[in-house]
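The complex appears here without one of its protein chains, the remainder shown in place.
Should a chain be cited, it is by its letter among A, B, C, D, E, F, G, H and I, assigned in written order, with residues numbered from 1 in that chain.
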Amino acid sequence: MNRTEVTEKIMTAKVRQGLKWADVAARVGQSKAWVTAACLGQMTLTKDQSAVVGMLFGLTEEEQQWLTIPPYKGSMPTGIPTDPLIYRFYELVSVYGTTFKDLIHEEFGDGIMSAIDFEMDIRREPNPNGDRVKVTMSGKFLPYKTY
Amino acid sequence: MNRTEVTEKIMTAKVRQGLKWADVAARVGQSKAWVTAACLGQMTLTKDQSAVVGMLFGLTEEEQQWLTIPPYKGSMPTGIPTDPLIYRFYELVSVYGTTFKDLIHEEFGDGIMSAIDFEMDIRREPNPNGDRVKVTMSGKFLPYKTY
Amino acid sequence: MNRTEVTEKIMTAKVRQGLKWADVAARVGQSKAWVTAACLGQMTLTKDQSAVVGMLFGLTEEEQQWLTIPPYKGSMPTGIPTDPLIYRFYELVSVYGTTFKDLIHEEFGDGIMSAIDFEMDIRREPNPNGDRVKVTMSGKFLPYKTY
Amino acid sequence: MNRTEVTEKIMTAKVRQGLKWADVAARVGQSKAWVTAACLGQMTLTKDQSAVVGMLFGLTEEEQQWLTIPPYKGSMPTGIPTDPLIYRFYELVSVYGTTFKDLIHEEFGDGIMSAIDFEMDIRREPNPNGDRVKVTMSGKFLPYKTY
Amino acid sequence: MNRTEVTEKIMTAKVRQGLKWADVAARVGQSKAWVTAACLGQMTLTKDQSAVVGMLFGLTEEEQQWLTIPPYKGSMPTGIPTDPLIYRFYELVSVYGTTFKDLIHEEFGDGIMSAIDFEMDIRREPNPNGDRVKVTMSGKFLPYKTY
Amino acid sequence: MNRTEVTEKIMTAKVRQGLKWADVAARVGQSKAWVTAACLGQMTLTKDQSAVVGMLFGLTEEEQQWLTIPPYKGSMPTGIPTDPLIYRFYELVSVYGTTFKDLIHEEFGDGIMSAIDFEMDIRREPNPNGDRVKVTMSGKFLPYKTY
Amino acid sequence: MNRTEVTEKIMTAKVRQGLKWADVAARVGQSKAWVTAACLGQMTLTKDQSAVVGMLFGLTEEEQQWLTIPPYKGSMPTGIPTDPLIYRFYELVSVYGTTFKDLIHEEFGDGIMSAIDFEMDIRREPNPNGDRVKVTMSGKFLPYKTY
Amino acid sequence: MNRTEVTEKIMTAKVRQGLKWADVAARVGQSKAWVTAACLGQMTLTKDQSAVVGMLFGLTEEEQQWLTIPPYKGSMPTGIPTDPLIYRFYELVSVYGTTFKDLIHEEFGDGIMSAIDFEMDIRREPNPNGDRVKVTMSGKFLPYKTY
Amino acid sequence: MNRTEVTEKIMTAKVRQGLKWADVAARVGQSKAWVTAACLGQMTLTKDQSAVVGMLFGLTEEEQQWLTIPPYKGSMPTGIPTDPLIYRFYELVSVYGTTFKDLIHEEFGDGIMSAIDFEMDIRREPNPNGDRVKVTMSGKFLPYKTY
Partner (left out) sequence: MNRTEVTEKIMTAKVRQGLKWADVAARVGQSKAWVTAACLGQMTLTKDQSAVVGMLFGLTEEEQQWLTIPPYKGSMPTGIPTDPLIYRFYELVSVYGTTFKDLIHEEFGDGIMSAIDFEMDIRREPNPNGDRVKVTMSGKFLPYKTY
């Protein structure tokens, strides 16, 4: 058994039961973004969180244990994603990569935005010309250490 | 001559003159994110905008004309970026790719967040535990057309 | 279970039954191109459409549910397709890529042709020197937003 | 000297002179799509056509000769294009690849749509919801030979 | 079920029965090269041909049907083949690629040798210094269309 | 200086002078295929052959010397060729790779067709349905040594 | 069934039985290097040799037949090997590649060392500073044919 | 200036002067294999050795200094070499990789053959059926440390 | 059966039993780093060590035997790791690669740090600003042999 099999089992149960991530998140008591990533095999759950998820999706004791082990992360089957929705995010990195870099350096100096001490939110932004997807990211700035 | 050479000339002039993208943006009259991307060879300027940029960086008539031509976009030398700051954004796509996908589909149905009818802002978020980088993105949701 | 398995089951049933995509499309009540793409795992069906497809190909309740979930898109096993028919389309992008780009920019300015708000038709064009394949594509022009 | 240098010289002259491909095509007496592809280094011109192009862009005798030699084709710097406009066409091949394949085979049997005995047109399709890009392709069907 | 499984079943039966492609070809009534390629999953058989092949290799009704569907072509597991015999053919393309190109263009002008309207023969060429493999290929020349 | 520069110089001179490979081959006294490959940087010339080529294309003493040194071979800029004419040959290897392998093994046992002790001819095959390209290859069979 | 499965069965039996390649080679009556390569799926055995191997590793009639079919060669799961022992050999090709080339050309002229008419031996070379691995390779020189 | 430029200068001088690596090696007082590798930018020379090489190839003081700096090693322009002579060595690693591994492990246990504490010789082996290339390699066995 | 299956069985047992590598290491009597690497399929155990590991994780006789065979090493599923923790180590090689090189060469001359005669330790370094990971590596310096 491995974490990938647990993820696939969760996905199958979710389709069959017609559950929504928003509901799963409410039950787990964390944000939608984090809970979804966790169920999709990218984050580590506590024993309690994994019990909730296990109950919702009908996981065995052992499958729940896998959810508490830090997984080998990376959710895309290829380095450059083929799925159009995910590709658009990759395209933003491709087109705006040097812009991210220059503006963060201009504001903070040399360093990075952490992808670990990080949180994210995705929500609907109503708009008469067509609703918009609003993504807000917040990551701690980590300056390069001089030594 | 090509757009890459104009971009490198802008970068060299910027280093020499110690200009900031915030100032360039103020002079052009658009947001920092867009103006930086444009000067780094990813967006197309109007004749007036290119005159401002040309004046600031000492570009010739012909170099200014290149700024008004839609460039071949893509700012990274390799498909998977080696620069740690840019890589963190790629890592977010890698780790959260399927999360972006599932949450946007759950909220909007099948479709994508546009990377064209899109705007972005990067700013400092003060925080006692260390300031944070706040990135806000807003892209129009485009539903897949059924026909 | 996953969408790929449902697609393979559809393909197997189609071979066994000798069904034609034109017939499937007529039953679903949408165009041939869209219905074929949907059955091949690239588009999302409504509950009603998936019931029709399920009935034609003998799918279970749960398999039909998978058809109503936005799939991870991308239909080719390799980035550069090895199949000669599909490769010819890739070759057109390779050879005419910058031509698409220049002519669309010349007509519309900077932006893209949407691959989401998009429709396509493939049909036979009789010709005494040998019939031709006629492909018509229509995608909304999306201008790059300045902000 | 090589063909790539001639292409870059044409591009530079075009930017400087503000010429349009539509005008170049009218002068050459062929379609916009073909003439653009030819000037971008993908097609071979006759001696007369190359004289017209040479006159428009100020090419030397020798540079005109290069236009009459079949070029090493392929217009994109990477196998998977980074430019968003060109990527959308690649995405269509990725998403609709097996659909192209199945529908052409259903209509014609095993074989391909020629990318050589081929013609293409790109034009604006006015639409109250936003104008559309209309691409029409016509390629001879070539059946696989049995022997 | 898919075509790959049928191909593997044919290979297993061929090993067990010690059949030769030459014999299979004689029974099908086509050339050795074409019949071998077809049985290896690269060509499409008629109903009659597939009945002969099915009888020789003990295929079920459904497996025979798969042989009449145009397959997803491409017989090598990697883009650059690792098998020494196949690599030598790849090496010929690598070393002689521009030679093929220049000599065919010199003789015919811009265009290609068709790999679809194509036939091939492989045979032994007796030679006192060691027998030779003689490969003869004949493909229709297709000129690039000007439009 | 290196061999690549000599090859480019030969190509430039050939375009300027309107020479044909057939004529160059006649002057060198070897076949068209071999002489073209040699001038394109894939084969090694003798001192006498290099003097002839040098005279035809106006090469210096030192440039002629480079022609007598075994070059680093491989004529394509990418592993999978983008040029349609050359790609068709790659496609033949891709589609017929396992067919080459099985038929040669059936005839000769385990081993390869040499790409070194090899000769090739390309010529026009007149045909009322459109002339054909005829490629004839002959390579020594080399059996795998058992030891 | 395929050759890979037979190879894996041989490996499993070898681990279970604690057999040594040296012993297998003695029973087959060929060198250790050749017999090991053959059992690992890279060479073709005669009927007699395959009977010996089949007896030693408990192979069925059909599995033995697979050993007499020329396999699809290439023993590494990735183009650049990750295993440190095998990588050192790749590194030798990487570091000494042009040295092999220049020294063989200096001694023999243009051509190659055959990897088919080839034999190899690996043995221990006692040495007070630590024993050494001695690899001896011998391959026929094949000159490029001029034609 | 960098080491690559020095290597190219050495190659150009060697072609012009018609020097042989055997002679260079004799002058340097080391083996042919090592000296060739060093001149091709893969090894580090002492001050004295670099003075000899500098004198032979007409290098400046500064160019000689570069020869005494450990170079960034790796002599092939692509991961999988395109040159047929070098490819044959890569093919040996590909085909015999697991054989090298198993036989060295059988003889020595887990560990590697060093590619650093290593020496190599290439020479002609006269043979009535065609002379052979004999390559002898000797590398220290390094056992994996247990700790 | 193969080593990968044994590794997966160990991982599954470890999750189920909630064992720690520190405990496994204590039982085996070697360091945490080495024992973890060995259980994850990268090192070779002695018969005694494999008996201990087999007892702890419930392995069969045959599975224990696999642990005593040198494995095909390399623990990451892709050349560039997607897992953020492992990627940070790759990033260190990417960013500091030439620094490692220059400083080791400055101290020791041309050569490498062995990754075979090597040991490593990972431990917690308490720190008021947040605890740190301390990695200590020690590898024998191996000078390039001159011959």
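FYI, contacts are C-beta pairs under 8 Å (C-beta built on N, C-alpha and C of every residue); 3 or more make two chains touch, one makes a residue touch a chain.
Predicted, not measured: the structure shown is a model, and the values here were computed from it.
Contact between chain I and the absent chain runs through residues 20-22, 32-33, 36-37, 40, 42, 73-76, 79-81, 83-86, 88-108, 111-115, 118, 120, 122-125, 127, 129-142. Although one chain is not displayed, its contacts with chain B can still be listed: residues 8, 11-12, 15-16, 18, 77-78, 80, 82-85. As for the chain not pictured, it touches chain A at residues 30-31, 33-34, 43-44, 69-70, 72, 98, 101, 105, 109-112, 114, 116-119, 142-147.
The working rule: only the chains that are shown with their structure count from here on.
Matched by residue number, over half of the contacts between the chains of C-E recur in the interface of A-C, chosen from A-C, G-H or E-H.
Residues of chain F found to touch two or more other chains are 33, 69-70, 72-74, 76, 79-80, 82-85, 91, 94-95, 98, 101, 105, 111-112, 114-116, 118, 142.
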